[in-house]
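Reviewing the structure listed below.
Every protein chain of the complex appears in place save one, which is left out.
And now, chain A:
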Amino acid sequence: MSRQSTRGGDPRKVNGELFTLTYGALVSQLLKDYEDDDEVNKQLEKMGYNIGVRLIEDFLARSNTGRCNDFRETADVIAKVGFKMYLGITPVVSNWSPAGDEFSLLIENNPLTDFVELPPGHSSLCFSNLLCGVLKAALEMVRFLLYSSCSFFHLSFVCFLFHTAFVSPKFDVISLLVDFGCCLLC
């Protein structure tokens, strides 16, 4: 009776369930602590920010990506290299604005929301707001200054969006919009 262990091939990968469950436990702790969705969102973003500041270092050290020439390339690197490397997913980059300074990232099976069922009364909770903070910090460290961000998560609509607006180092507004959409199986 040998038990099959769940060992992945890549030594740098941890079990995805471990990460998802830890994140879930953390969000529920935050909800217990604050009882206010907006405050929880704020805390999640702050934590994401702190993670992003470190993560970008790790990303630059490991990914071997060079300098991005334009914003489209940046979006591609975020989706195809960053998300792939850290969460094992590849969001779809879409909804480019005509000026090329706004785009959406659509996540189809968001690993953060596996096993998640939100109780009623948390309509303004952005469950994956951590990602918002991570991106904000990571981009801020390399190129963009961000001036606002907001997001929402709706389990009944099974998608969440998050918008982020950035300012270039010269402070002319690029006003990039990052949308995060996720679809969950109901």
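Things worth noting here:
By our rule, a residue touches a chain if its C-beta (ideal position, glycine included) is under 8 Å from a C-beta of that chain, and two chains touch if they have at least 3 such contacts; residues count from 1.
Basically, contacts and distances are computed from a predicted model.
Think of the chain that is not pictured: of "Phosphatidylinositol N-acetylglucosaminyltransferase subunit A", "Gamma-secretase subunit APH1-like", "Trafficking protein particle complex subunit 6B" or "Ribosome biogenesis regulatory protein", UniProt labels it "Trafficking protein particle complex subunit 6B". Screening A:Met85, A:Leu118 or A:Met141 against the full complex identifies A:Met85 as the residue touching the chain left out. Annotation for chain A: contacts to the undisplayed chain at residues 1, 3-8, 10-23, 25-26, 28-29, 33, 43, 46-47, 50-51, 54-55, 58, 85-88, 111, 115.
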